[in-house]
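A single protein chain has been omitted; all remaining protein chains appear in their positions.
Which chain is which? They are A, B and C, in the order written, and residues in each are numbered from 1.
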Amino acid sequence: MTKLRTIDDALARLTDGMTIMVGGFLATGCPHVLVDEIVRRGVRDLTLIANDTAMPDRGYGKLFVSGQIKKVICSYMGLNPTSIAQKLDGTIEVELVPQGTLAERIRAAGSGLGGILTPTGVGTIVEEGKTKVEIGGRVYLVELPLKADMALINAAVADHAGNLVYRKAARNFNPLMAMAADYVVAQAAQVKATGEIDPDHVMTPGVVVDAVVEVS
Amino acid sequence: MTKLRTIDDALARLTDGMTIMVGGFLATGCPHVLVDEIVRRGVRDLTLIANDTAMPDRGYGKLFVSGQIKKVICSYMGLNPTSIAQKLDGTIEVELVPQGTLAERIRAAGSGLGGILTPTGVGTIVEEGKTKVEIGGRVYLVELPLKADMALINAAVADHAGNLVYRKAARNFNPLMAMAADYVVAQAAQVKATGEIDPDHVMTPGVVVDAVVEVS
Amino acid sequence: MDPRELIVKRVAKELKDGQVVNLGIGLPTQVAKHLPEDVRIILQSENGFVGLGNPPAPGAEDPDIVNAGGQPVTINPGGTFFDSAMSFAIIRGGHVDATVLGGLQVDEEGNLANWATPGKVFGMGGAMDLVVGAKRVIVAMEHLTKDGKPKIVKRCSLPLTATKEVDLLVTDMGVIEFTSDGPVLREIAPGLTVDDVVAATEATLIVPDDVVTMSV
Partner (left out) sequence: MDPRELIVKRVAKELKDGQVVNLGIGLPTQVAKHLPEDVRIILQSENGFVGLGNPPAPGAEDPDIVNAGGQPVTINPGGTFFDSAMSFAIIRGGHVDATVLGGLQVDEEGNLANWATPGKVFGMGGAMDLVVGAKRVIVAMEHLTKDGKPKIVKRCSLPLTATKEVDLLVTDMGVIEFTSDGPVLREIAPGLTVDDVVAATEATLIVPDDVVTMSV
């Protein structure tokens, strides 16, 4: 049994209106080939969960230029003028989340937690509309899980069982997102036979991955 | 600068009444040499945070036989009759925590979270005395962080910068505990020069580790 | 057929090819030996890996590869190791398709008690997380206690593991499915009548017209 799929197969489930998570940090570690295919397919009204909006010509940043995003949940959009313009003119809805909170909210969804308590954002606009709890004299915000219909992951190495290994700073949000979506597609530059990756070196267990796409 | 220490140096801070975390799962992945040294030193009234109480003659299980434990926070004590007898006769205080909740509470402490919301334990004796919150129609318990004065960690490989690599199922609670204590001591079977471990293979960043003890 | 063998063989038929399964210590562990030839499951072990394999040949044990009961096992190709937080993220996060656990009592509401008897409260280990987190909870237990008392009761009197989470109960007398209407008797053991099973059950069972004989 292999999880290796063609890109067409792997993205066949993607439809208008879905919530997608895409790994990367200013597009480093972004699954570029999968994103380009989303642009080609032209699905619309996507909600994007990503660390940032990247740059207009790089990775998931292209999805703003192509007009496929309805809403973005991210920590930063300062390097993508298109995303900023779309926020200002109301084309897209934006939820800004502190980066560490974004990581924990995604992790919470993947881990079956109902949420986490964080001191980040207390006393700022981030706390608006959120439950606050005081524990031991310190105030925390209750931050809720973020999950997606589909996660698009960038791995350096995969095996046929879906096990993933990331490379250097391209790891970032990828392992968290791979746990937090109903359907998980990973692009990998190298696909090995099952058993060829040292079980101690696997960073995302294959059991959470649905499809692997080999990219050159 | 090296974090390599003699075992005497590394454990010099250990005093009566401290709260210690010890890695391991039924003593697999337990830092046996460090625990034996604790027995030799005879410090008393320790609060032990560990997955279980192991067996009377193995790892942190020995600390019950030696009478050094005042309180244990763990998920299971069924294989250590000494710990059970001490619970029943009131010699030790016991806080039983579901294993997944134990992992998350330790992780929360190491991650600066004020706690986590988990569905585990709702409707059981685990919920006694805890805050419950309902989110989206599901009830969760607020579980609070667990931190320690000292964490005792078992690594397979370390470097002089304190970076740690664990081996197979000996990983378990070790990486979590290494983040959650004021002072972190790791025993390692092999200590490499700084830079000799692939930065992608490090499982605990050396920046959280205070002392490495080489054991044979 | 030995009553316990009947249980184990019947449970084995519930598992589907490719599923991620966690088998509890004891009787449930035996299920792995009785899978149909064309069914390969991926075993999750809460001490920190997926891909649990058969016990090693004598002399080939690796002390760092043990199951959650501490017994030496192996890891299959494609298996991976991880820490306890990831292990329970997989469990609590819904990434385990099914768990098979033993039981002391199951009641009409699908509540399960399987970790403590009066005066013997020595730890739930990972059971509470497994029952809450696994997509499907299968309880494998004998229908009556050793002294002939019902274990399927109106209301559990023993400390609960979780509430309303049991999906299927397989005993040596029958198979009971928990539905929103209550427990439904689906199958009875060879040689027994429906009345035999109802008489041995304190909980009120829903008995449809099409109860069949358990086949293994």
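Throughout what follows, contacts are C-beta pairs under 8 Å (C-beta built on N, C-alpha and C of every residue); 3 or more make two chains touch, one makes a residue touch a chain.
Given the structure is predicted, the values throughout are model-derived calculations rather than measurements.
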What are the shown chains that the omitted chain is in contact with? A, B
Per the definition of touch given earlier, which of A:Thr47, A:Thr82 or A:Asn174 contacts the omitted chain? A:Asn174
Selected residue (touches chain absent from view) among A:Thr47, A:Thr120, A:Asn163 or A:Thr194: A:Thr120
In the full complex, which residues of subunit B touch the absent chain? 1, 107, 109-113, 159-161, 163, 179, 194-195, 197, 199-200, 202, 205-208
Listed in rising order, the subunit A residues that touch the chain left out are 25-29, 51-52, 74-79, 84, 87-88, 96, 98-104, 107, 118-126, 166-176, 203
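The rule is simple: only the chains that are shown with their structure count from here on.
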State the chain with the largest centre-to-centre distance from subunit C, centres being mean CA positions. A
So, in whole Å, the Cα centroid of subunit A is separated from that of subunit C by 35
For subunit B, give me the residues that contact two or more of the other chains. 104, 118-119, 166-168, 171
Check each residue of subunit C and list the ones that touch at least two other chains. 49, 75, 81-82, 85, 88, 91-92, 132-133
